[in-house]
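Every protein chain of the complex appears in place save one, which is left out.
When the chains are written out, they are named A, B and C in that same order, and each has its own residue count from 1.
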Amino acid sequence: MDGPLMTLSGLTYTYPGGRDPVIDGLDFTISEGASLGLIAPNGSGKTTLFHLMMGLLKPQAGVLTAFGREVTGEKGFREVRRRVGFLFQDADDQLFSPTVIEDVAFGPRNLGMGPEEARSKARAVLLELGLAGYEDRITFRLSGGEKRMVALATVLAMDPDLLLLDEPTTGLDHETFKRLVAVLQASKVARVVISHDFDFLEKVADSMCSLVRGKIVMDEGLHLHRHAHVHRHGDNPHYH
Amino acid sequence: MDGPLMTLSGLTYTYPGGRDPVIDGLDFTISEGASLGLIAPNGSGKTTLFHLMMGLLKPQAGVLTAFGREVTGEKGFREVRRRVGFLFQDADDQLFSPTVIEDVAFGPRNLGMGPEEARSKARAVLLELGLAGYEDRITFRLSGGEKRMVALATVLAMDPDLLLLDEPTTGLDHETFKRLVAVLQASKVARVVISHDFDFLEKVADSMCSLVRGKIVMDEGLHLHRHAHVHRHGDNPHYH
Amino acid sequence: MHISEGVLSAPVLIAGAVVAAGGVAYGLKRMDGEGTVSAALVTSAFFVASLIHLNIGPASVHLVLNGLVGLVLGWAAFPAIFTGLLLQALLFQYGGLTTLGVNTVVMAAPAVAVSLMLSPLITRKGRMGAVASFGCGFLAVFFSSLLLAAALVFTGENFKVIAWASVIGNAPVMVVEGFFTAFVVSFLRRVYPELLLCLTPEPPQMEERI
Partner (left out) sequence: MNEPFIDIDSPIHRTSPAVRVAVAFLLSLVTALAKTPVVPLAALVLGVFSVLVARLPLGAVAKRLLPLCFFLILLWVVLPFTGGGPVLHTFGPLTVKADGLNLALLISLKAFSILLVLMALVSTLHTFAMGHALYALGMPEKLTFLIVMSARYISVIEREYQKLRNAARMRGFQPDTSLHSYRTFAHLAAMLLVRSHLRAGRVYNAMVLRGFDGRFRLLTDSRPEGLRGCLPQTAVMAFSVVVLVALEVAVRMGWGLFNC
């Protein structure tokens, strides 16, 4: 397949009861092999955009084309959801099974694999993410970073063609952070990554975009900033 | 009263199951009229320190003196909690009443005011924070920034002698941010403010401290950094 | 509110198990996939809330909450309460396995009954709604204590005194539950009416849930 993986055009969404549209006539194309970083202020609608792309919210206007077909209705999105992996902002919402192996095997089971096949698929993915030995761990006892990695495993177990990651680095300790970067750098799956962490995005994304007033703003404007410039230290105190 | 509001000495706390102490022989004094900024990396124990000061966690060693008396046991902290206002890191955890006015009046009610008196106290505080008209709004439907301001109102309604604010600026939009700064600048209540935002702390705190390996490090070391230096832009994209 | 192991006679245990199985099966049949997920999380919330202790003078009682479970879950109260009791038996050894049926009926039948009886009134604004929701909490516990007494009396004449004592002893709990339920319903009606079954004949749209 050659065309874009997903194309949004003129997408508009207002929350019920909200006054202004959060997503407002947005156009966006994700091509094969893309790896995009999406960086924008709190509340600008990043999560909402992902929900629209997965059919969890219904836009008031606009067209979504995925894998060469226009997608409408619950049926259409079922296909999209099989091929697009979405990592939630809160891992506790995504890990609903009691043990790690059950959670990772949940997707493959629903894709029609038998219990044994799903199990071995799950084991393979866990191994790949450096989570071997986690099979029988209890999900709610995992630490924040472990939860995040397992959630990523649940998504990867479905062999997605496109990954949507919503702030995958929040709450990660340094070790897990590095492991995540390594996994993403090794993976060839197309992806869109939301994060507030510019350094992280630089490592895992080829180009950047932002959301301004409900529209996607691409790369060009942002590249201007990828240079060292004078800036008062605005973060944690260091000792040089 | 003249002595310090609160003195911690030799405070040590290890989370159950944790290996290293998060707070490790910490000494800290908050004097009357102080306004301190506390800036330290994620996971360094800032929130833990506040929880220890409020008696939500029990230290394994060390002494806490507040308002001239050594504090021990649940009974002792009851007095501390009446006089110290603590703004939680997550505003969602702080608001539990159905409407804003009920939530703000909750503290004054517990301090022994009658329903009417508590209500008018609550109204006054809301007005002061620019939240007039919010009385009957439903707390859990507020936006992140609104929740934060209402949470601040619930704390201020108890007329505290000391304010502990745990990252009060997260999720605030620009307007609300400015209002918060103005409120804090106008207030004469002693305070300790946790934030990752140096610019904000500079506006609302007289001096800075940090947490390094479980101990408080004062001002001196940090002042070195309050100069402009070369730094790659590490936050949200801007357009100059 | 539950009966310990080893007290009840075989006929009572069997009758309880049969009725409970029917109720649970019917409750399950009425739940779709999304309903099951909601029921599961709401059940955990009720489980946690039932650990709350309220003071009555020097004593403290813990909440039963079955009236509220009925209002929120309707017929799903049967599987939800079954789940709660099973977890309690496992985690705290309250009740047991053979009494699971009887205990489920004792708690869930009144829950469904009050929700069928009083749901229409709960929607009313003002005093009527408040009284109805107080009644919900009060009556659910009252009916439960009657069922519990009945289970004891059917087991043997010897238990008559204990049966009556338990009905009377639960009277303060009924009043407290009444107030508690009224407060919770008033909160939900103002803040999140979707959660009161009677206010949402149809399941809420997906958009509202995200």
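Just so it is clear, contacts are C-beta pairs under 8 Å (C-beta built on N, C-alpha and C of every residue); 3 or more make two chains touch, one makes a residue touch a chain.
These numbers were taken from a predicted model, which means no experiment stands behind them.
Student: Among the options A:Thr65, A:Thr99, A:Thr170 or A:Ser207, which residue touches the chain absent from this view?
Tutor: Considering all chains, including the one not shown, the answer is A:Thr99.
Student: Could you tell which one of A:Gly3, A:Pro115 or A:Gly133 touches the chain left off the display?
Tutor: Reading the full complex, the residue touching the unseen chain is A:Pro115.
Student: Among C:Val24, C:Val64, C:Leu148 or C:Val173, single out the residue that touches the unshown chain.
Tutor: Only one of C:Val24, C:Val64, C:Leu148 or C:Val173 touches the chain omitted from view, namely C:Val24.
Student: Of the residues B:Gly107, B:Gly145 or B:Pro168, which one touches the chain left out of the display?
Tutor: Going through B:Gly107, B:Gly145 or B:Pro168 one by one, B:Gly107 is the residue touching the chain not shown.
Student: Name every residue on chain A in touch with the hidden partner chain.
Tutor: Against the missing chain, chain A presents residues 54, 56, 78, 81-82, 86, 88, 90, 92-94, 96-99, 101-102, 105-107, 109-111, 115-116, 118-119, 138-140, 154, 158.
Student: So that we can see where the missing chain sits, which residues of chain B does it touch?
Tutor: Output for chain B: 54, 56, 78, 81-82, 86, 88, 90, 93-98, 106-107, 109-111, 140, 154-155, 158.
Student: In the whole complex, what residues of chain C lie against the chain that is missing from view?
Tutor: 4-8, 10, 13, 24-25, 28, 31-34, 36-49, 52, 54-57, 63, 65, 72, 79-80, 82-84, 86-87, 89-94, 96-99, 156-162, 165, 176, 179-180, 183-184, 187-188, 191-192, 194-195, 206, 209-210
We take it that only the chains that are shown with their structure count from here on.
Student: Computing the C-alpha centre of each chain, which chain sits at the greatest distance from chain B?
Tutor: Of all the other chains, the one whose centre lies farthest from chain B is C.
Student: Roughly how far is chain B from chain C, centre to centre by C-alpha average, rounded to an integer in Å?
Tutor: Computed from C-alpha means, the inter-chain centre distance equals 40 Å.
Student: Would you pull the chain C residues touching chain B in the complex into a rising list?
Tutor: Residues 186-187, 190-192.
Student: Which residues of chain A touch chain B in the complex?
Tutor: That would be residues 39-43, 173, 196-199, 208, 210, 221-222, 224-240 of chain A.
Student: Please name which positions on chain B make contact with chain C in the complex.
Tutor: So the residues of chain B in touch with chain C come to 98-99, 138-141.
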